[in-house]
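Structure in structure tokens, see below.
Every protein chain of the complex appears in place save one, which is left out.
When the chains are written out, they are named A, B, C, D, E, F and G in that same order, and each has its own residue count from 1.
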Amino acid sequence: MLDEVTITRAIVEDFMKTFVEYTDVDVAIVGAGPSGMVAAKYLAEGGAKVAVFERKLSVGGGMWGGGMMFPRIVIQDEAKHILEDFEIHYWTHKDGYFLANSIEVVGKLVSKTIAAGAEIFNLMSVEDVVIRDDKITGVVINWSAVELAKLHVDPLSIRSKVVIDGTGHDADVCRIVERKIPGALKVVGEKPMWAEVGEKFLLDATKEVYPGLIVTGMAANAVTGGPRMGPIFGGMMLSGEKAAKLALSKL
Amino acid sequence: MLDEVTITRAIVEDFMKTFVEYTDVDVAIVGAGPSGMVAAKYLAEGGAKVAVFERKLSVGGGMWGGGMMFPRIVIQDEAKHILEDFEIHYWTHKDGYFLANSIEVVGKLVSKTIAAGAEIFNLMSVEDVVIRDDKITGVVINWSAVELAKLHVDPLSIRSKVVIDGTGHDADVCRIVERKIPGALKVVGEKPMWAEVGEKFLLDATKEVYPGLIVTGMAANAVTGGPRMGPIFGGMMLSGEKAAKLALSKL
Amino acid sequence: MLDEVTITRAIVEDFMKTFVEYTDVDVAIVGAGPSGMVAAKYLAEGGAKVAVFERKLSVGGGMWGGGMMFPRIVIQDEAKHILEDFEIHYWTHKDGYFLANSIEVVGKLVSKTIAAGAEIFNLMSVEDVVIRDDKITGVVINWSAVELAKLHVDPLSIRSKVVIDGTGHDADVCRIVERKIPGALKVVGEKPMWAEVGEKFLLDATKEVYPGLIVTGMAANAVTGGPRMGPIFGGMMLSGEKAAKLALSKL
Amino acid sequence: MLDEVTITRAIVEDFMKTFVEYTDVDVAIVGAGPSGMVAAKYLAEGGAKVAVFERKLSVGGGMWGGGMMFPRIVIQDEAKHILEDFEIHYWTHKDGYFLANSIEVVGKLVSKTIAAGAEIFNLMSVEDVVIRDDKITGVVINWSAVELAKLHVDPLSIRSKVVIDGTGHDADVCRIVERKIPGALKVVGEKPMWAEVGEKFLLDATKEVYPGLIVTGMAANAVTGGPRMGPIFGGMMLSGEKAAKLALSKL
Amino acid sequence: MLDEVTITRAIVEDFMKTFVEYTDVDVAIVGAGPSGMVAAKYLAEGGAKVAVFERKLSVGGGMWGGGMMFPRIVIQDEAKHILEDFEIHYWTHKDGYFLANSIEVVGKLVSKTIAAGAEIFNLMSVEDVVIRDDKITGVVINWSAVELAKLHVDPLSIRSKVVIDGTGHDADVCRIVERKIPGALKVVGEKPMWAEVGEKFLLDATKEVYPGLIVTGMAANAVTGGPRMGPIFGGMMLSGEKAAKLALSKL
Amino acid sequence: MLDEVTITRAIVEDFMKTFVEYTDVDVAIVGAGPSGMVAAKYLAEGGAKVAVFERKLSVGGGMWGGGMMFPRIVIQDEAKHILEDFEIHYWTHKDGYFLANSIEVVGKLVSKTIAAGAEIFNLMSVEDVVIRDDKITGVVINWSAVELAKLHVDPLSIRSKVVIDGTGHDADVCRIVERKIPGALKVVGEKPMWAEVGEKFLLDATKEVYPGLIVTGMAANAVTGGPRMGPIFGGMMLSGEKAAKLALSKL
Amino acid sequence: MLDEVTITRAIVEDFMKTFVEYTDVDVAIVGAGPSGMVAAKYLAEGGAKVAVFERKLSVGGGMWGGGMMFPRIVIQDEAKHILEDFEIHYWTHKDGYFLANSIEVVGKLVSKTIAAGAEIFNLMSVEDVVIRDDKITGVVINWSAVELAKLHVDPLSIRSKVVIDGTGHDADVCRIVERKIPGALKVVGEKPMWAEVGEKFLLDATKEVYPGLIVTGMAANAVTGGPRMGPIFGGMMLSGEKAAKLALSKL
Partner (left out) sequence: MLDEVTITRAIVEDFMKTFVEYTDVDVAIVGAGPSGMVAAKYLAEGGAKVAVFERKLSVGGGMWGGGMMFPRIVIQDEAKHILEDFEIHYWTHKDGYFLANSIEVVGKLVSKTIAAGAEIFNLMSVEDVVIRDDKITGVVINWSAVELAKLHVDPLSIRSKVVIDGTGHDADVCRIVERKIPGALKVVGEKPMWAEVGEKFLLDATKEVYPGLIVTGMAANAVTGGPRMGPIFGGMMLSGEKAAKLALSKL
């Protein structure tokens, strides 16, 4: 027989056990967009304990809407192995271009990432970083509803060996570091659209920008001043893959 | 070499071809919550041409947040076969209760639904129904951004043999019919929480409530006046399964 | 040495243990205004396991602002023993009237209520009741930030032998019952100001209005149609005291 | 017999064919105010393939309201030939001044512009430019409802040989270039009102301000720091005419 | 030489002379959507003195956005003579259906309406009607900015022999009469989409609904309870034409 | 030498002495619009102790804006003696009509009302009435900033022998009585514009509508269902004069 | 007999005649606060043609609310002659301090200012200045409802020999000049509270700050960096008086 209190306790106890366990992780990824989720999957597969913090209720960032609310995205040949790792369905448009249904892509990214063992915490935003001398050693999190509801409530802290900023154009974590640690880094801002150059630039921009802080996806382009790219996601996925490798090498 | 205009055209042409094709379908499902997606998958597997219209940018409705923002849900034994059809990972809490990660569940629901051949149109809301004499024969859709942005723009129409209202507590489609066709049906509103009774009630409430209009999920309980259930999703999934069977029988 | 993760874990684990424990209580009080807190203290002293759910970040309701933002309240002679039970400082204005600092009164109410053993959960709102046949057996709660942030997240349920509605003028719990259980009760709405009559009326109005549901404070006057009273709080406190007695007699 | 699905398909197919065709144009004009529309008409008549992108639902910018919500505008003698090209009705106020009904003027501007073969896309805003080395080669567009509705959706790109910024006081395209390409140009901001000087200044300010980017109308005065003019539109129209000539010379 | 004060005076004096003159008219049309503008043109051509009051800055109502922000509309064969009267460019889609550019259509409607001699007052809303015994004899107008800016400013009155409600779905004028004159008329509300029936229904619904008040366009369908039609505008234009005839017959 | 604390104390002590004194008055007038201020002046001149409560920061209600933001009002011959009592400057438009500057009229109304001895309390709104058996014996007031700032703060009470509702179209006090005392009175709502009839109707509608409650100005027309009048203020002033006489007769 | 159209025409024609006449004045005063109105009265008495432009519906600025919503103000001995010129009622608090009712003061200021022949235009804001070479020769005005309602409507221009900025703390006109004419002047911003020094400083700060532009009242202290003063208004009035003298000397 169904009992509401048993349901309540099942949910609270299970989540809380997980939450307490993930207050001390190998890698904290901020933002569950495509780069963040790709990084999370490869990191989890590489044996790291990974927590992904997503501000919104749903994951996937700007990918759901494809281009101009037409839910299709383009991915180039170089990222084909990632599509296949995530079992994403795609079809050929022209040589070197694949098309995919952006809604399905998010579905596949999130289910494969969790299946690989990464833990996604939605509705949580990162307000600050934790620091020890000149190294980032964690993130300061809060329910994002606290900010949305304009409440005044203190955050809590999570320890992590590496932090990955996958927050997109805003590069939120990098901007916190820029504002709070004078001279640490500079967020240049992304440049006008130039897909060809942007895709290449992005891979170089995916790197450790401050001790303990790796940047991936559009956040990488924003920090380093690379061109914008539009609804083409191969570079984003390759950037996530590279971020995972960099982080693994530091554990 | 990457060319922005080729990317633009690939996305626009591919989507538009699909969109025009889906202006005439077998089943139009309104709302990509758990019931709607379960119904869509089984319908598509049953050979129906299915379009799902989702008002929000992301699918999944209220499932992402689990219970009270703790991303876990409970599912009872009776719906186990659906979990397995969707390859959803679950673990046992107590006899007859399973726990699952609500974020992963949405990921699996959406990727399996699309893989089965259903087409999901996000960012589109249903403003009205199309009618011929005393039967619903389609839905009237618009970009949901039109309403959010308070623009005054006319909608377009989609023909469908059956419409399924999977809009949750609000029972949006049923309320349109209630308001515009006097005497057609009455949305009673859901009753206080009683999980045990609600889960059973829901299956009976999943039915054709007006010629051409089937109601599923929390919309079904809202129309018929069943109890509320909370973050237990077995009944929701079984309701989607039943709605699919009912719709298939009418094609 | 101070460690952030230890602080995080201390807070989460301690709170969660308490929260899970209080999913099954003797009495759930909705609203931490003066009547609700007075009821909570006497109930806890009477041996009941008591949870108070308060929608706002802070407790105390409309008492902080005294009358017209002048932080003073008036209490009459009949409630003097309650002032003394809570060790509230007061001074005589005229025969039968005492003045108190409304800010201090809230401080005393909340600290004595918790000291007596009642547990206050702030930032949680009651969305619905749990029902078994014709009796209220619990409340359905959610973070109030969920509603403030306009998120779509499911609630959880709490079992309680008795529910006390101390939500003030709005009589929120009673209105839920009125709307969802046809014929159960009628919220009449409070009448114009008449302090003398209102204070007396209030005691009679403090009663069980539906099986399992007791109403106290301004919610009681709102349900039964008693006059408004203004910043005089003797009747409010006596109403809380009576609600506690009624609830204890039902355990 | 009228059929809703046929209507839907007629609209979607016709528009999409046009939209895809106009992803590669000779001139992209941003803003369908008076200068932009005048430029569009003369460009189309000169044989160019022209797309005008207008952020709002309606075209005409600030012209509808005349001066202080009195729908009349003043045009001076020098622009008389443009009035006649557009078949705008005007009447003489004093020597050298003509009056016109601002509502009718917008009607005539838009119908003649489209009749000349320019294609206006309303409800689309320009978020960015496309760049190749040091030349602007297109614009990055999105539904303006996406921004109004605060959605997170990627844009698409349009290729054009020349871009004309006709966005008025804000000089939106020039500001994008200023912010994203350091040293490219400087938006000075318009100066106080001085109609006489402003009208002359405007013609000089109408020029190519960065390779591939011509500025017209109030955007030209804003970039170059010319005086404000008020509801006199001769200079605006002459500026549009000049922008058309400049653009034609570059094709 | 251009002088700002001369420009100011030209605009104020010209507009005010017209405004004072149009405080006493033959026909006051409320709403400059397609039906209202068609009615205005034919009335002006029939010799009536016509004022059109439009709440928004721009005219055209919901026509600018075509269907779902794709700026195309469909018009059927029966309304072809109106397209030709307004010199609207159209092209054939299938037998009996024409397509037109919705942006151009608004441009043509407004310029031909004004050319025919009707006076359009934008930014003015109708707050009330003027009544003499049981007949409507005018409208009560105000700047719509007064309501938008939440100012408290009294309106002014305009006398007219006939009032035409062309306010679309909301049927604003009819709703004022319904609310303020008990028993005068009933606004039923429009029915679900059924283009075929709706177009025919609309012509019958275009009639005098209260002495001195004629209703046209979607307002007519809303008052009488006719089906919705979507972005097909033949019926709308024919309704405007009929409203003009009815009004002329009463002068 | 100027000292800030002396200034502070001068203001607080002087105001508070007055405020306490006016917690017990002969007549409480709600709303400092033209009718309320005219009533207040004549009552004060008749020897009554009068408090006027005005919700806004400034007095004068809708009179400042004249008609459609043109600051002029019309007053007819019958109210000439009131203009002269208030030393309002006016000039003749046509026989029986006078014009006045609406801004100056407010200035004169407020300065003469205060000079006559009435006390105006601005920024205070009336939330409720005080009642004894079946008679209104006072008003319940609060800072209007409390409501504007969405604070939860209790009000205070004022005793008065007579209450005059001069709150305009909304008839706020009458609506409170209608809602809270079943059967006490009915607010019919004002009728369409008909200046001639409205002005006459208004004088009859100015009366005691419930024991202790007199209604004046547009509130009187709203309660009794009289026609609207527009920016003509003779009837409003005569209504205030009559309300004063009625109130004096009851003291 | 009362006729609505006659009322409408009386108001529109009378106001428009005045408005057109005041498009060319001796002095344009921006802001109808205490300094602006004092300046206006003395200028009008000195024979100047004066227009006052007030952004709000009511005049008086921050004076209505006295100090902290207690409607009393303090005025020192030095400004006694101005109180008497305006026939303002005051009473003695201590030597050198007078108290007045802030509501009555506004009433007297506005009625005496208009009686002296100055014309106040409320609901109009000044968006810009008119310039000829290096001198301000007028102001650019618009309905303030245009900005409040977020409409895009062009302004009109007024010529004046002198402009007085009486816009209070914001010093709106000076800030326009500061932003648009590099090097013209610098708005320093007011300093912390020091009533004694502030009152003296204010008189020195009342001066011509740019050719054609005089600043008065709190705007003067804001431009020059004088201390804040609080609800003491002697200096404000003396500043208005001095501004009038300065302006008269330039005509």
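By our rule, a contact is a pair of C-beta atoms (placed from the backbone, for glycine too) under 8 Å apart; a residue touches a chain by one contact, two chains touch by 3 or more.
Keep in mind that what you see is a predicted model, and the values were worked out from it rather than measured.
Note that of C:K49, C:K108 or C:K242, the residue touching the chain absent from this view is C:K108. The residue from C:I29, C:L43 or C:V74 that touches the chain not shown here is C:V74.
Take chain F: the residues that touch the chain left off the picture are 4-5, 7-9, 11-13, 16, 19-20, 23-24, 57, 123, 130, 138, 143-146, 148-153, 156-159. Listed here are the chain G residues that touch the chain not shown: 61-69, 189-195, 227-228, 230-231. Annotation for chain A: contacts to the undisplayed chain at residues 128-132, 136, 138, 140-143, 146, 151-157, 176-177, 179-181.
Throughout what follows, only the chains that are shown with their structure count from here on.
Just one of E-G, B-C or B-D has an interface built like that of C-F, with over half of its contact pairs in common by residue number: B-C. Chain A and chain F have Cα centroids lying 61 Å from one another.
Here the CA centre of chain A is 28 Å from the CA centre of chain B.
For chain A, residues touching at least two other chains, in rising order: 4, 7-8, 11-12, 16, 57, 64-69, 123, 143, 145, 193, 195, 230-231.
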